[in-house]
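All protein chains but one are shown at their positions in the complex.
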Amino acid sequence: MEHATSLGDKPPKILIITTIASSYTGANTVGQARAQYAPNTYILRVPDPVMFPEDFYLRCFDKGFAGIIIMSSGSDCPYEGAYGRLSARVGRTYLKMKEKGIPTTRLKLTTVCTVCKHAFLKEIDDMQNHLKEKAA
Amino acid sequence: MSLSESTKAKLKIAKERHGVSPELLARVKETNRIHRAILEAVATEAKSVPDIAAATSLPSEVVFWNVNALRKYNKLVDVKKSGDFWLYQKK
Amino acid sequence: MKAHTLVIGAGIAGLQAALDLAEQGRQVVLVEKNPSIGGRMISLSKVYPTLDCASCITTPRMASVAHHPLIHTLTYTEVLGVAKNEDGTFRAHLRKKPRYIEEDKCIGCKRCEEVCPVYIRDDFEHQLGAKKAISIPFTNAIPQFPVLEPQSCTWCGACANACPVDCIDFTQESRDLFVEVDAVLLATGFQLTPIDAKAQYGGGKLRNVISSLQGERLLAPHGPYGRVLRPSDGKVPDSIAFVQCAGSRDASLGVPYCSRVCCMYAIKQAMLLSGSLPTADITIYYMDIRAFGKGYEAFYQNAKAMGINFVKAKVGRIREIEDGNLALRIERQEGTAQPEEAQHDLVILSLGLTPQWNPGQLAWEVKTASDGFVATPGAPLDPAATTQDGVFACGTATGPKDIVDSIMEAGNAATEVGKRLEIRAPMVPGGAS
Partner (left out) sequence: MSGAMDEAKVGVYVCHCGGNISDVVDVKAVAAELGKHPQVAISKEFAFMCSDAGQKLVIEDIKSGKINRVVVAACSPALHELTFRKALQRADLNPYLYEHVNIREQVSWVHKGDHDAATRKATSLTRAGVEKILRQDRLESIHVGAAKRVLIVGGGPAGLKAALDSAARGLKVTLVEKSGRLGGHLHEFDTVYPGGQSASELLGKLLSAVSANPAITVVLGAEVKTWDGFVGNFKAVLSTGDAVNAGAVIMATGYRHTAPSAGEYRFGKDDRVITLPALIEQMKAAPRGPLTRGGRAVRSVAFIHCVGSRQIEGVHAPQEDGKVNDYCSRVCCTAALHTINALKERQSDLAIYDLYRDIRTYGRGHEAIYEQASKNGVLFFRFTEEAQPEIRESSVVVKDVLTWNQEVELPADLVVLVTGVKPGEVAELTAMMKLPTGSDRFLQEAHPKLRPVEVANNGFFLAGACQAPMDLVESAAAAGAAASKVAAVLSKDFITLDPYVARVDAEKCTGCEACLPECAYTGALFMNGSKKAEVNAALCKGCGACVAVCEPRALDLAGWSLDQMEAMVDAMASEVAP
């Protein structure tokens, strides 16, 4: 398996963690509108990202993902207290990233709903541009 | 465009059954003309609805409705805001 | 076709009632005249007082109905008649309108829509947006089938040429169906009073005077403009007014009653507008603010605290001045006695709610009350019963109502239907029906 740093001319990969309740459907909405975005994006569907320990994200970076966008359900979250727990988790992940010298901007927690086409595209664009800047 | 014989036959039946009004055909033509004019107006630089209206001599509400029609079908994009208006450009 | 219940209308009330009944093991035929289920709710921006995205909370409910093994959903289908049989069952005559596509073949890929050369006004966007003569009704529509509108079709065949599954059928005809059921539930919903009803508000001719449902689309994240702009020229509006009771509490329109939801949706839209246009001035002209539901008063107070301008006034007349801007003649009911003129660049009329459908059109004993909505003689204790034994009603079929109250009534109607079925079609012990 090749490592992220040796991907050559291919743009670095972005992992997008989506929720069944909201953002996964949001990603489908983008597809239905035939809006285009870069293919270096990989969508993972979960009930809620609150299931991931801090090390999960570090592991993703290790395995070759340059950026991770967590598209949570925010206040639409069907699980009690999960959003608060998730953001605390992400906060702790940032600390661990700092310890390891990984720029915290490579992990973004945001909220995308089932019809947030613009928000979905913008988050990808932002991360994409950010990674490009970093690389340059 | 190559339609199968059976499709052609069915189209003929449908056409006879429902008819095609001259108003509809005129409207389709007019819409095509408007779309060409709008796309031409924004081919090289992004423009606002009032600017497109001025360039095409079309009423602004007609321009705006059609701009959104073209935007929905990915022929046009809004690129940025200028003052109180968004600017649209050919995709 | 046989089932326990026919539910007419697949808006949120009909969806909820159908789900409740199906969850109780009852077979439901759910009939909807539009091409998609979801009703008015799926077209809203966000809902008060939670500001949940309407699409996000409606779509799962629609999907549960669509996938439920005990619910048979018929979209794009009209009810032509319902007759009561001697044994107390009902026989409904339904007509499935032609979509001009074969539903069992269609894969919902939209290629037909992409190539269709005819642009028409989109009903789902309340005419603000465009669609094609053949198109899928909206993003989250269920089912994801296109509809061809024959009156707008030039029969060019482009769609058939593009269709990868050869599912377009230009000669499709309507199909009549008969359903035998033990009970009927009316969840037929509401419509707005017409925007052209009041000459003093421009009679529907003023370009920047829009209806409250158009306001919803303007604010929906996937709406016709993708953002808040006004229809006449795409300008970002800077001063927006809501005119309350623009179709309610007005005997001259035949709507003397309060439409119950307008105060809250106007406040909600005002809050959403101020969120997307932070510098805009937003004014609500009202008679009484009726924020009566759970959490509504706090929502209203929040809106005031956010700087939304509430003015107790009657709006006498609206006219268009230069650049599509609007001049409103205001008669304040507090503060000052002098009539005055206010200028805004977008006006949203809080139109009233009237019944979508009159069940009296069918030859049966379902009566409407003086307000035009389905009469409920069993109220207060039995608000779902109608004048016909075995026919029940809920949601806005029985009067203006918001989503939560419609859902409450839908659940109650499911109970009343369930009680009737318990006698007429008892469940077999062990749970199977």
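By letter and in written order, the chains are A, B and C; residue numbering begins at 1 in each of them.
The criterion applied here is as follows: a contact is a pair of C-beta atoms (placed from the backbone, for glycine too) under 8 Å apart; a residue touches a chain by one contact, two chains touch by 3 or more.
Quick caveat, the model's predicted, so the values are computed rather than measured.
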Using the contact definition given at the top, list the shown chains touched by the missing chain.
A, C
Where the complex has a chain not shown, which of C:Ile289, C:Val315, C:Val366 or C:Val391 is the residue touching it?
C:Ile289
Residue among C:Glu78, C:Asp123 or C:Asp371 touching the omitted chain:
C:Asp371
Which of C:Arg99, C:Arg230 or C:Arg260 touches the chain that is not shown?
C:Arg260
Out of C:Ala199, C:Ala298 or C:Ile321, which residue would touch the omitted chain in the full complex?
C:Ala298
Of the residues in subunit C, which ones touch the absent chain?
20, 23-25, 47, 49-50, 52, 57, 61, 63, 67, 107-109, 111, 144, 164-165, 249, 256-258, 260, 288-298, 301, 312, 333-337, 371, 373, 379-384, 398-400, 403-405, 407-416, 418-419, 422, 427, 430-431
What does the interface between subunit A and the hidden chain look like in terms of residue numbers?
1-2, 4, 7, 13, 15, 25, 27-28, 30-32, 34-40, 42-48, 50-53, 56, 59-60, 63-65, 78-82, 85, 89
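Convention: only the chains that are shown with their structure count from here on.
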By number of C-beta pairs in contact, which two chains lead?
B-C
For the pair subunit B and subunit C, the C-alpha centroid-to-centroid distance in angstrom is 29
Shared-contact residues (touching 2 or more other chains) in subunit C:
114, 226
Multi-partner residues of subunit B (each touching 2 or more other chains)
none
Once bound in the complex, which stretches of subunit C touch subunit A?
50-53, 55-57, 59-60, 110, 114, 139-140, 220-222, 226
Residues of subunit B defined as touching subunit C within the complex:
1-3, 7-8, 10-11, 13-15, 17-18, 20, 24-25, 28, 31-32, 48-50, 53, 60-61, 63-69, 71-73, 78, 81, 84-86
Which positions of subunit C touch subunit B when the two form their complex?
114, 117-119, 128-131, 150-155, 157-158, 160-161, 168-171, 207, 224-227, 229, 231-236, 238, 324
